[in-house]
Structures are given as C-alpha cells and as structure tokens.
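The structure under discussion is supplied below as structure tokens; questions concerning it will follow.
A protein chain is absent from this complex, but the other protein chains hold their places.
Chain naming follows the written order as A and B, and within any one chain the residues start at number 1.
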Amino acid sequence: MARETLLNIVLFALLPVTALAAFMLDEPFVITLVTKAAILALAGVGLNIALGLGGLVSFGHAAFFGLGGYAMGVLASHAQSYTPIMESPFLIEGTKSMLVIWGVAIVTGGLAALAIGALSLRTTGVYFIMITLAFGQMLYYFAISWPAYGGEDGLSIYIRNEFPGLNTLDPIQFFAIAFGVLAIVLFIASRLAKSPFGLALSAARQNAERVETVGITPFRLRLVAFVISGAITALAGALFADLNRFVSPTMFSWHTSGEIMVFVILGGVGRLFGPVAGAALYILLEHVLGGLSDFWHIYLGLLLLLVVLFARGGLIGTLAGREVAHD
Amino acid sequence: MTEPLLKLSDLKKSFGALKATDDVSLTLLPGEIHALIGPNGAGKSTLIKQIAGGLRSNSGTVEFAGRDVTPLGTVARARAGLGRTFQISSLAMEYTVLQNAVLGALGHDGGVMRFFRPVMKNRPLVDRAMAALVRVGLQDQAAKRTADLSHGQRRLLEVAVALTLEPKVLLMDEPMAGLGASGSKRLTGFLDDLRTQAPILLVEHDMDAVFALADRISVLVYGRVIATGTADEIRRDPTVREAYLGAEDAA
Partner (left out) sequence: MSLLLLIEQVLNGLQFGVMLFLMAAGLTLIFGVMGLINLAHGSLYMVGAFAAAAVAGFTGSFVLALIAALAAAAAAGALIELLVIRRLYDRDHLDQVLATFALILIFSEGTRYIFGSFPLFLDIPAALSGPILLPGGIYYPLYRLVIIGAGLLVAAGLFLLIARTRIGVQIRAGEADREMIAALGVDISKLYTLVFALGAALAGLAGALVGAIQSVQVGMGEPVLILAFVVIVIGGIGSIKGALVGSILVGLTDTLGGVLLPPLFATFMEPSSANAVGSAVASMAIYILMAGVLLFKPSGLFGGT
C-alpha cells in the first residue's frame, strides 16, 4: 500500500515537474504534450469510475468525450461569430468562458450518459460492450452528417476560451488549468471510491446478488456511476477541444473509446492513478515510437497485448506489485 | 394463535415439465425455527429463491408481516426485513470482512447515495457492523480479506451480514454445510438464541441440528410438502419415513 501511494505521488508530480522543466527550457511543445496527457488522464479517470469501480466495460466513452468537445465547439463558435445558438423560445448565446463551457459539457455528458446508461444497463456482459460501442458510433455518424457545425471537417476555434485571471494561450498557464482540474477530479474520485456509494458500487461489481440481498438495487448504483463517469469524460473532452482549438467527429470515433480504455488498462484498472500513469505512458509512447516509425500503432498493439496477457495489474500493478487496494 | 410473520399460500413453480414447487403452503411464526428438510432435488433451494424474491412464482402468494409481497423483487423484500444467507457463500470477496458487514449495515440504513464521506469512518455503521461480527465471533478477522477466510468463516460472515439488516425473518439455506462438527455445534447454539430476535426458516441437511433446533419441521419431496409437525411428529410420520428413507436409499 505504502509503495503504491509513493508511486502515485511520484507519478502525479511528474506531470507538473515535466511541464515546469519544459517551461524553463522554453519547450512549449513539451508543455502541450504534458497538458494533453493530463487531459487524457482526466478522461480515463472518468471511465475508471464506470470500469474500475463499477465493472462496467463501456466501449462508448468517446460519446461523452465528443459531446464535451462539441459543447465547447458549439458555444465558442457562436461566440466568435456573434450569432446566438437559438433565439426562440428564449435567447441562448455562445460563450468564450471556460467555466460556463465546462458546466455545459458536464451537464450534456451526464444527461447523455443517463440516456445511454438507462438503455445499456438493462443488459450485461458482451451486450453492454456492444451497445455502448454502438451508441458511441451513433453520435459519430450524427456529428458527420449534421452540417451546421462543420460536419466531417469539424470546427476550428481561433482563440482559446477564457479563464478568469489567466492567459489561456500561454501553454504553461493552460497546463495549470488542466492539471488543476485533474487534481480536483482525482480528489473527488478518491473520495467517491471510499464513500458509501463507492462501497456499494464496487460490491455490486464483485457480487450483484449480495448487494440485492442487503436491499440495494445494483441498477441504480450503476446508472449513477455511469452518469458521473460520462460527465467527467465530457469535461475532459471540453478541455481537449480547447487544447487543440478544434473539434471534429474523430473525438466520437470508437478508436477514441478504445484509447481511453487503453489508458486505464495500461495504468491499471481500478487504481486511482492508473489513468494518469496510462495516459502519460501513452503520450510518451506516441512521441517516442511515433518518432521512430510511422507504424508505431503496431508496437502499441503488441505492448497492449502483452499487458493484457501477462501483466494484468497494468503499470502501477507491475511497479507496486500488489492487487488493487479497496480500503 | 399468533399471526405468522411469513405465510406461503399455494406457491407453484415449474421449469418446463418439472414441477419444482408444487402447491406449497407453510407459515413461520414469531420466535420459531421452522426447518425445511427433504432429499436432494426436492426443490428446497427453488422455494427459498421464490420466498426471497429472486425467482418469480407461477402462482400463489407470499405474505410477509401481514403484507402481500408476491409482486416485489429481491431488493424490496430485503428492505422489508427479509434476511437471507446463501447455500454457496455470496459475498464481496475483494472486501475485508468488516467491509462486507458495513455493506449490510449500509443497506439497512438506506443511505447509499452518499458520495463524499468515507463510509469506513461512519461510526454508527461501523459499530453496527462490528457488533454483528462480534455476535458470530468474527471480530478478530474483521480486517482480513474475505477471499482469505476459511469456508466456515464465510458462512458465519453471511450470518453476520444478515444480522446487520436487523431482519424480521431469516431465510437460511444450509448454514451448517461444510462447517465441521464443532463449527456446526457452535452455530446451532447461536441460532437457538437468534430465534427470539427473528424467526428462522431453515433449510438444512444436518439432521442433528434440525432435530435439536426446529420447533416445527416441514418435509419437502418432489416440490410438495408431505408433512409438517414437531420433531417427534415428523419422526413418527409413516409417509415421511417411507418417502424420505426410500428416497435416501434410492440416492
């Protein structure tokens, strides 16, 4: 346990330390990479609540990631073109405020997760995997065929959205925002795992019959977990779109779902800092292997295969050498 | 006569051509242990599932504490006060013993939609869980992972979790199975005291325990209750002797 805690602290500190070092050395691109890792980790923390805590193998989290991205894209594009989103029955205008955008992303992601979850959680196992995958794909095709917001080409936002008191276009300041959000959400996730809700949710993953026998409905637990999970992943999507100043249907693609899942697995399922380790490793691999070969996905695939077949605890599990702690 | 806490009327359940439960009616009175015995395949576990709510009956009713609970599922019946232990231990294996007991206390409490305060620092819950562990003698194992418990200890933990629910009625499916002689003797003594708190419908193969504990015994053969009575009445009942011993011989 102590070893895992130490490892978590080191891992977590690695992000700001790297970002600061890059800042000193005047390497803005590296800061952007670390920012990307922090945002993808956030998406993974979201998925990990459903997957690690709840045992819900969602292969459709790109839906929420994309919705968060489009929440940002739609609001900011209307703000930059000074056109309202709608005028009747009441006026809704775009905005460049990150805080408002985050709120909209969280609510949109949560509502979508409520609808998708209410349907998919009627099933379990393989059905659940295939259905979440299908709903993600549904939004992907919707984004492609809906012409108002760029369709297949996506939407560009020229200036990054605003955060009170900070210059968001400065890489290190934007990193600070993303890292701050990640830290807050990690704190919330750690409390959630230990809360009454977390105890019951994780018990439902281990043994649903047991939970029913003590008078708790697993479906409700899972649905709430799915909503929280979707909302966090949507928040990550909004930040990701802001990082790139661009949204496109790719955010909805099932590869995105797969990648978010890969962060969680590479790091270690059900471990609080697993997604952080996984996302950092993923970005590192993308950068290092991608520099060596155009076909770096082959190596990523092989690595993933090896982790799944032989190192089931992921990076943290291998380094900390212990099963998931549940206390 | 006192009102029964649990009353089954004409329960039926068939799987295809097999009548697993055939017109079963029985009652559980306050303060009693009512044992349900019968050869393997008599339909005891099916009946327990129908009572607990995990299996819908084809017809008939289940009344609990004066209320018809037939349309309710497992969760609602558990919330109404129907405690249950399983034939094969059904616990959250990754959790500690204490966490399993806290889960029970939490279920009874109903405050599961709380997201921020650590549940293991909730004194009232942990105290109730601990008290239940003390009652079954598992307090020294509280910090152990459930997966690391012995088979017999898991059975005791099941009982403890059921106790945290402060049930009005207990359904116990073979709690003695695999306990060993001293273990089942201890549990027998424990159940003997427990009946005053909540009456027990006890499915059990350990006949020493059944005849020592049961106020009444019902014999289930091929889904039918062929006799109900005190231990002595059952011992003397010719149909029971014939059906039961005959079936035992055949098995």
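Heads up, the rule we're going with is that contacts are C-beta pairs under 8 Å (C-beta built on N, C-alpha and C of every residue); 3 or more make two chains touch, one makes a residue touch a chain.
Quick caveat, the model's predicted, so the values are computed rather than measured.
Colleague: Using the whole complex, pick out the displayed chains that touch the missing one.
Modeller: The chain that is not shown touches these displayed chains: A.
Colleague: Which of these, A:F59, A:W102 or A:F226, touches the one chain of the complex that we don't see?
Modeller: A:F59
Colleague: Touching residues of chain A against the unshown chain: what are they?
Modeller: These residues touch the chain not displayed: 51, 57, 59, 119-120, 122-123, 125-127, 129-131, 133-135, 137-138, 141-142, 144-148, 254, 258, 261-262, 265, 269, 295-298, 300-302, 304-305, 308-309, 312.
Here, only the chains that are shown with their structure count from here on.
Colleague: In their complex, what parts of chain B are in touch with chain A?
Modeller: That would be residues 52, 54, 73-76, 78-79, 84, 86, 90-96, 99-100, 102-104, 106-108, 110-120, 122, 125, 161, 164-165 of chain B.
Colleague: For the complex, which residues does chain A have touching chain B?
Modeller: Listed in rising order, the residues are 191-192, 194-200, 202-203, 206-207, 209-217, 221, 224, 323-324, 326-327.
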